[in-house]
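After the structure tokens below, expect a handful of questions from me.
Take a look at subunit A:
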Amino acid sequence: MEFVLNFPCFSILLAMFAAIISSVLKGRGAKILNTFVVSLVGLMSLAVLIFTVRTGECYVYVMGHFPAPLGNELRFGALEAGMALFFAVIMLLSLNGGRRKIKLEIAENKEHLYYVMVNLLLSSLLALVYTNDLFTAYVFVEINTISACGLIMITEHGRCIEAAMRYMIMSLLGSGLFLIGICILYDLTGHLLMSYIHTSIEAIVEAGTYSVPLLVTIALIVVGLAIKSALFPFHAWLPDAYGYSTVSSAAMLSSLVSKGYIFLLIKLMYRVIGFPIFANSKVIDVLFVFGIAGMIMGSLSAIRENDIRRMISYSSVAQIGYIYMGFGLGTMAGMVASIFHILSHAATKSLLFVSAVGLTDVSGNHKDFEQLTGAAYRNKAAGVAFTVGALSMVGIPAFSGFVSKLLFAQAAMDQHEKMLPALIVLAVSSVLNVIYFMKTVIRIYTPVQTGYPSVRAKENKLFVVTLICFIVLNVLLGMCSQPITEWIVQGLNVFA
Partner candidate 1 sequence: MEEKMNFILLVPILFPVIAGVFLVWKREFRKRRNLLWFVGTALLITGTFVAVNLMGGERRLTAFYLTKELPVFFKLDALGRLFALLVTLVWILAGFFSFEYMKKEKRETRYYGFYLITFGVLLGLDFSGNLITMYLFYEFMTLASLPLVLHSQTREALMAGLKYLFYSFCGAYLALFGIYFLIRMGNTIEFTPGGVFESGFLAEHETLFLVITMLLIFGFGVKAGMFPMHAWLTAAHPVAPGPASGVLSGIIVKGGVLALIRVLYYLIGPGFLSGTRVQKIWIILTLITIFMGSMLAFREPVLKKRLAYSTVSQVSYILFGLAVCERSAFEGALLHVVAHALIKVCLFLCAGAIIYRTGCKRVEELVGIGKKMPVTLWCYTIASLGLIGIPPTSGFVSKWYLGMGALDSEIPIFSWLGPMILIISALLTAGYLLPVTMKGFFPGEEFVCKREKEPYLMTAPLIILAALTLFIGIFPETVLTVIRTISGVCI
Partner candidate 2 sequence: MGNHVFANYGEVVAMLLFGIGFTNLLLQKNMIKKIIGLNIMDTAVYLFLAEKGYIEGHLAPIVVNGDLNPETYINPIPSGLVLTGIVVSVSVTALMLSLTIRLYRRYHTLDLDEITTRLKKEGR
């Protein structure tokens, strides 16, 4: 066995141990450790990615000594490795972008706790990506939830705690449903390992028995994960959680946490239930409807919002709607588009959060648009970065958003009944995106006389470098989509 195949397991454990160690370190030490760990995880994932892409196969990694039907397994191919790499990169960038804010907003004696949470989050995300065991997935879902909650409430601001509370409640509802779904699935099939469940389910479907319980199970799991990933109409907790937490948390929450759940959902669709079975169930239509409803409603809420952070949060609701719409199309192309959008949205949304904080910083920490007028002149890097993010969200060619839009549209063309609604909603939602993002962009470029100080790029090198990395990432996704989609297709083929 190649040594590189150990890396996924190592990276999960590494992150987890780092979390444990961090709890006894000082803030600075924890920060360094965390950076190191995230980078290392990234590198390891890269190695796995290169390896898996080259061989084009999927590998199973047995945890512990129990063999297949009973024991715990990791399973990874190109898609998982790439996703892990991507998560690590985004996490690193988000943390770097918000580093100054972390220092400012978090009490010094709690800083190391923040990194504990981050490490834990990373570990759970990796586990969600790699695991092949449903119950393990559930456990890490909960760990994910807890660490995310910690990330939200770390600033100990009243609003944050309240948001954390709401987030917890919704999350727990979701994970409750998810858990009961798993249990019924276990009841139906007698397995917890995904591949085995799949075999049984195929048998069940073939036999034609238990069709109702199966449908209910699928529905329970999907709804559970949908709540957790803030699909419209379960998004009520989201704006507060994203809007008031410290910026790195917001960026990570929006681009990683919800994406982790979505990735798990993909895994369920492909590996557990089987894509053809899933695509034939009614659930998919429901997802489609809620997806397009989310695209519109999220944007509408964003238009009404007067707080830049909350506006971006609502935009997340819309973007998650895109992803679910892609699922709802029930085709391979739709899935590819959704996965691409996971990447593109993660890259863009964290960029937006980070740059938005750069803008609010130079506006006396006010987040309403009135105060943000002309902020782009006071912090040029943030202004440019926000503009790039906004353009990408709107779907301007050369940025990542355009490619995902293109992929979605092309995918919609294959699906005859859903074609027109999907396309028209896509167009309408673009228009709505234009309205609120471009409004903001123009607002920040409208000069005004204020007493707020300007920030020079030199004073905040890390921030600027992070933004540049984000922009490059975005443009890279936008311009070199060909290899990325190829990778996604390859990954999906060996995914099940």
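Candidate entries met the following condition: all candidates are chains of the complex that A comes from, given by their letters.
Descriptive notes on the structure:
Here is the rule we go by: a contact is a pair of C-beta atoms (placed from the backbone, for glycine too) under 8 Å apart; a residue touches a chain by one contact, two chains touch by 3 or more; residues count from 1.
Since the model is a prediction, treat every value here as computed from it, not as a measurement.
Any copy counted, the candidate of 1 or 2 that touches subunit A in this complex is 2.
Across the complex, candidate 2 is touched by residues 70, 135, 138-139, 142, 145-146, 149, 153, 156, 158-159, 161-162, 164-166, 168-169, 172-173, 176-177, 179-180, 183, 186-187, 192 of subunit A.
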